[in-house]
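For this depiction, one protein chain was excluded, whereas all remaining protein chains were kept in their positions.
Here is chain A:
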Amino acid sequence: MTKPRMSVRRRFAAATALGTAAILAVTGCSGGTPETAGEAFTGEYTGPEVELSFWNGFTGGDGPFMESMVEQFNTEHDNITVVSNTMQWVDFYQRLPAAVTAGEGPDVGVMHLDQLATNAARSVIVPLDDLAEELELTADDFTPEVWDAGVYNDARYGIPLDVHSLAMYYNTEHFAAAGITEPPVDAASFQEALDKLTAAGYETPFWMPTRWPSHLIDLSLLWQNGGEPFGEEEATFGSEAGITGLEWQRGIVEDGYSPSDVAIDSQYVAFKNGETSITWDGIWQINDLTQSGLPYGMAPVPTIGESEAVWANSHNFFLARQASADQNKTDAAKVFIAWMSEQSAEWAGSGMIPARQSVRDAGALDGLPQEPIAEQIDAMRFLPPIPGIGTVVSDTLEIAVADGVLGSTPPSDALTEAEGRATQLMEDNAASFGG
């Protein structure tokens, strides 16, 4: 559970965060000018002892891995103490701007790739170009899409730690009973698998969620069909590619492979209980499923459309803007980021895929469940770095996909209407962020 899963567990935490944010908003409403992350990075920290506050949202099975990496860092560095502050991602994205604006922000943190541009535009985070140079991090060591999406207005704001995508989870017992030997890879074999499962007595083998992660499934299908969800200044997810994708999702319900009205989280609960055979969800669920003792396998999301593509996101290190710059802290934070980036092999245990090619090539993923997913890394697609894109998606696409899967609105109508609204919101955003 490392993505801002719109599940109830996160939502009720968010309700309390709303209050916090409101108070901070009132107390800290004076904006500041953006600043850079201090002087050039020297690679080492030799100054006096400092304590760094490190904010992240690793509240799921990934939390312990991050915690042990932080502990290891602290033992290896006598003059730096990193103190983690872990909260739900939904809270995180509301608290961070409030805290930074009030001058109480963290020294260093981790956020999602698709949030970097938004927070850069709000000058919540500061550029890190010198750090990337010093670490000799270049596009070669990353997938271009991950690397490029960390850039906003020609400055780099994030150092990628990992990538995580949707994957197909399947119940191996059900597959064996239905006589399916290989996980399906395309539309035809997926259809065949569904029919075999139905014939074997699993009446609803693939529950189609109406909410999270349904819009991620839709985005994956849209990219598979050759579409793009967003242009520079307008939304384009209502294209033929998007509509075809949503119609396929609705078709799963209409053909009876999924019950109708699958409410939030229930497809995942049903999968864990063995009520359904296949579910598409994020690779961050690996540890949770392993712990549950369910006999499951995982494979890349099948290519239902024309070409291989799947929605993905990435955790990125960032430096927050400080009310009063402390060069020592900035340097120490950079040492921390550099160290974590190099040690990202251990992070693979959390279910994530290390972002660096060199780390993956060194065998970080050998024998881990997400290994087959990592092979698909070049097909992973990310939301573009447009400020405010996160809330545009949740306010338009998510609702349109829900309506489409519910069958309350025809997919084409739902997406077209939401696309128009998304474009309007993007124009509003562009105006308030100053283009």
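Note that a contact is a pair of C-beta atoms (placed from the backbone, for glycine too) under 8 Å apart; a residue touches a chain by one contact, two chains touch by 3 or more; residues count from 1.
As a working rule, contacts and distances are computed from a predicted model.
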The complex's invisible chain, by UniProt name, from "Cbb3-type cytochrome c oxidase subunit", "Sigma E regulatory protein, MucB/RseB", "Carbohydrate ABC transporter membrane protein 1 (CUT1 family)" or "Monosaccharide-transporting ATPase": "Carbohydrate ABC transporter membrane protein 1 (CUT1 family)"
Touching residue (missing chain; options A:47, A:259, A:372 or A:410): A:259
Residue of A:269, A:323 or A:362 in touch with the missing chain, whole complex considered: A:269
Of A:325, A:406 or A:430, the residue in touch with the unshown chain: A:406
Chain A residues that touch the omitted chain in the full complex: 6, 8, 11-12, 15, 18, 21-22, 25-26, 28-29, 31-33, 94, 97-98, 100-101, 122-124, 207, 210-211, 259-264, 266, 269-270, 273, 275, 388, 391, 394-395, 399, 402-403, 406, 408-409, 421, 424-425, 428, 432-434
